[in-house]
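All protein chains but one are shown in place.
Labels A and B are assigned to the chains in the order they are written; within every chain, residues are numbered from 1.
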Amino acid sequence: MIGNVLKSKLFGITIPLIAIGFGFLAGAVIMLLSGHNPITGYVALFQGVFGEIYYFGETLQRMTPLIFSGLAVAFALRTGLLNIGVEGQLIVGWFASVFVGIVVEAPMIIHLPLAMAAGAIAGALWGFVPGLLKAKFEVHEVIVTIMMNYIALHIVNHFIRNNLLASGQRTDFINSSASLSSEYLAALTDFSRLHWGFLIAIISCVIMWFILWKTTKGFELRAVGFNKNASSYAGMNVNFNIILSMSVSGAFAGVGGAMLGLGTYQYANILPAFTSYGFDGIAVALLGGSTSIGIFLAAFLFGGLKEGANNMQAAAGVAPELVEIIIALIIFFVASSYLVRWIYTKLQFKKEGK
Amino acid sequence: MKKRVMMLMSSVLAAGTLLAACGEENNESTPINDGGNNANEAADNSADENTGNNEAAGEGEAFTAQMVTDIGGVDDRSFNESAWAGLTLFGEDYPNAEVGYVQSSDASDYAPNLNRIAREGTDISFAIGFLMEDDIKTVAAQNEDQNFAIVDTVVTDDNGDLIPNIANITFAEHEGSFLVGAVAAMQSETDHIGFIGGVEGELIKKFESGFKAGAKFVNPDIEIATQYAQNFNDASKGQQIGNAMYGNGADIIFHAAGATGNGLITDAIERAQDGENVWVIGVDQDQALTQGDWDDGNVILTSMVKRVDEAVYQVAESTMNGEYPGGEVLEFTLEDAGVGIAESRENVSEEALTAVEEYTDMIINGEIVVPKTDEEYEEFEGSL
Partner (left out) sequence: MFTLEYVIEMNNIRKEFPGIVANDNITLQVKQGEIHALLGENGAGKSTLMNVLFGLYQPEKGEIRVRGEKVAITDPNVATECGIGMVHQHFMLIEKFTVTENIILGKEPKKGTTINLRKAEKDVAEISERYGLKVDPRSKIEDISVGMQQRVEILKTLYRGANILIFDEPTAALTPQEIKELIQIMKNLIKEGKSIILITHKLKEIMQVCDRCTVIRRGEGIGTVNVSEMTESTLAEMMVGREISFEVEKKEAKPTNPVLTIKDLIVEDIRRVNVVNKLNLEVKAGEILGVAGVDGNGQTELIEAITGLRSLKSGTISVSGQDISGYKPRRVTESGVGHIPQDRHKHGLVLDFTVGENILLQTYYQKPYTSKGILNYTKMYDKSRGLIEEYDVRTPNEKTFARALSGGNQQKAIIAREIDRSPELLIAAQPTRGLDVGAIEFIHRKLVEEREKGRAVLLVSLELDEVLNLSDRIAVIYNGEIVDILDTKDTDEKELGLLMAGGKRDVGDVQ
């Protein structure tokens, strides 16, 4: 029986791995059909991540906001809520952190945490609203969060355009006292934009794990996620937990936005469209099985795919759109894990039969 | 896929001489392409063909010019496409030169892509579009012995000084806009025309000021409606503004609003189909070639073209000849044929064309100084 438990744990990892394998396989077929050599393509992809320390640094930089959006989606998911609004929460977090980064003048020890907190609070607020509507009026969070995404995008664009526009389409750079950028990390990775946010992302993974699995509140959040009825029967305040979960989820997303504003870009710009970090976060959470370690690995995979995609076109002539297709296929196979599981058990069963 | 870059890299990789391109030497050869090659051809095939056109990889000494597109991609029917056309032509005219491009799928790709081509030892790396302003500044600082060029903006360091390894390609958009403004004023039947801008700023102001100046120069009493969509990518907004302007009596509208302008064109087509006599003046490219067709003609009166292809070609050529214009601001004007009215002229009256020629000379001679800003425009208007 203990063996079975181990087996099921292992099984949880096997499904995403198979899905990734299928995704790459399908990508190879598409490359073949479009006249590219898949081996060359994938070698270029690999080199685009590990080939130079600069690329590796950029990959880590790229995965940083993905970790946060993944954590945000996963946290809500653990409470049985589908937070499609990570995108909007990330955008307001980005803006709020940059706003504090530009407007406030303070020593770094105060300024940087303040700017990050601003991002977290903005994101939390953006998560709080759908949480409240869900808890009080049973408005479905998916609908509200989708709408909140648009509100975030346009409000932020409005404020940048009318109040903070510096040059072209962006705000001023933030004060260096609010910057996460690190000369040390940049030097270590040959001038990549890798910044301290990466370490904050790792710490955040630990924080999520700790909240969910070690605290009393986390116990309640998970209970609510699995079974609302039993939770309210056991005296938990389901509505409060829904609001809390959405707010914490939004805070994670908001800090993810702060990573972009205070780390990668050092400014906020008028967004012509969604950043897609929030939507990728859904994929990251799904692939990572909503666990901290899984999210970290999945974010690395997606960040690597996106970074390596550029080398794929530069070195192998493969369109970057193909990488988008591969990512989409991986998500497809993860989402249809039921299918994968079914095939897998069929095969296992046959093996055991023999 | 027709213009997909075909990289020799594939065969190079297969041969095992992998990643030579990642070296630091400046003149080492990089992946070759010639724009006409079809990506579907087998790798070994293209190796043979390429040796015909270009120096084979590995022999070194070839001149390399590459560009990074913004998120529009290389087939955006606009800037990126035009720039690539210039580079392609350059590659054809100078068989020893190698040209290539890298597409960016979002804003965070700009820096790594610029870095990537710079590190490959590309002789001149173009950043297409002012969105890459901050990124090229950083990358140029990190790769001081590499040559860069950026289109449509002027990059300065923190002290406001130009940066020695960035060439700044700009255009005298106001001059070209003056010409289409004059055309609009001459052909408007309602004496009411319009201007739609993308995001308000220094650059688009040049279009607006030049356009209004040209129109008022021809007809000081003409009514000109002006509105900004505050977005370069919102076709529905463009359609909405266009609808309002036509509805208020304007019959010719000039847009400097990127994809937002596509909505304007849509609205004009609908009105043309309904028998209204309305026109659009296109921007950047000869838009009549790709858009504006309706059952009985084309709604694009003319276009104010920016010859990004010409500019890119010239900068690449100068650089190859050892005259890299780093740290300079290059303004491509009417005189350089860097801006002007488009080749498609079926809808423009003879009278207007004659006037255009006349005004072109006057601008080149300095008889007309076209305003670039609101202040200059007010002054200009007052002087009429």
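Keep in mind that, in the parts below, contacts are C-beta pairs under 8 Å (C-beta built on N, C-alpha and C of every residue); 3 or more make two chains touch, one makes a residue touch a chain.
Remember, predicted model here, so these are calculated numbers, not experimental data.
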For the full complex, contacts between the hidden chain and the displayed ones involve A
Missing-chain contact among A:29, A:82, A:110 or A:230 belongs to A:230
Even though one chain is not shown, subunit A touches it at residues 1-2, 5, 214-219, 222-223, 226-227, 229-237, 345, 349
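Just so it is clear, only the chains that are shown with their structure count from here on.
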Listed in rising order, subunit A residues that touch subunit B in their complex are 34-37, 40, 43-44, 47, 51-52, 54-55, 58, 62, 157, 161, 165, 167-170, 191-193, 264-265, 267, 269-270, 272-273, 275-276, 306-307, 309-311, 313-317, 319-321, 324
Subunit B residues touching subunit A in their complex are 1, 4-7, 9-10, 13-14, 18-19, 21-22, 31, 33, 39-43, 100, 102-109, 111-113, 115-117, 119-120, 130-131, 133-134, 142, 153, 199, 201, 230-233
